[in-house]
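Just one protein chain is left out here, and the rest sit where they should.
And then chain A:
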């Protein structure tokens, strides 16, 4: 009986963290999530954008058509896009360990997250570039631009609002991936949610992480929307 009570008390104490203790648990976790997503997004933008530009311009009608190279690159990007994140993460553990020397923690999460994020972003940006009218690129060529100048001013420049929209989608996807990466001990909000909320039935923590994730995604979306508006003359200059 006593054991029962004490175990019940223990379970109770284990499952519901006091509200006062939440910050000390969640703040570091939030920091880890932001670090993971931040580092990954940086890598995704730096690597994904050139891939998108290459895809767009090697395709028929692009600035430097290369049918063969385009097919190969496109195929590689498709592979990156076809694996569910959890499978990808598990499948590349040896590669992750080779790169980072570990298979847990933030560094280990950044590798699979980047590998998933880069092709995702590349396809998003490729789509944005495709939506820029061909005549704009033609006008830039007729204005005497070099390929780099044309890519910068006419293609990427015109696509900025759409790319910011894609960046928002991508960032939110990376927040989700960071939570999945949490299940293999990467840390962050996801890790807290899984270990406390799921494995220990700690409803307070579960609820707190859910609210935190919703807040994060909302803030990212609102920021993204504001940036898109600011970058679009007919949205920002409405009188």
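Some points to look at:
Note that in this section contacts are C-beta pairs under 8 Å (C-beta built on N, C-alpha and C of every residue); 3 or more make two chains touch, one makes a residue touch a chain; residues count from 1.
Methods note: contacts and distances are computed from a predicted model.
Per UniProt, the protein behind the absent chain is "ATP-binding cassette domain-containing protein"; the candidates were "Succinate dehydrogenase", "Cytochrome c oxidase subunit 1", "ATP-binding cassette domain-containing protein" or "Sulfite reductase". Only one of the listed residues, A:49, A:127, A:153 or A:183, touches the absent chain: A:153.
By the touch criterion stated above, the residues of chain A touching the omitted chain are 133, 135-136, 138-146, 149, 153-154, 157-158, 160-161, 231-234, 237.
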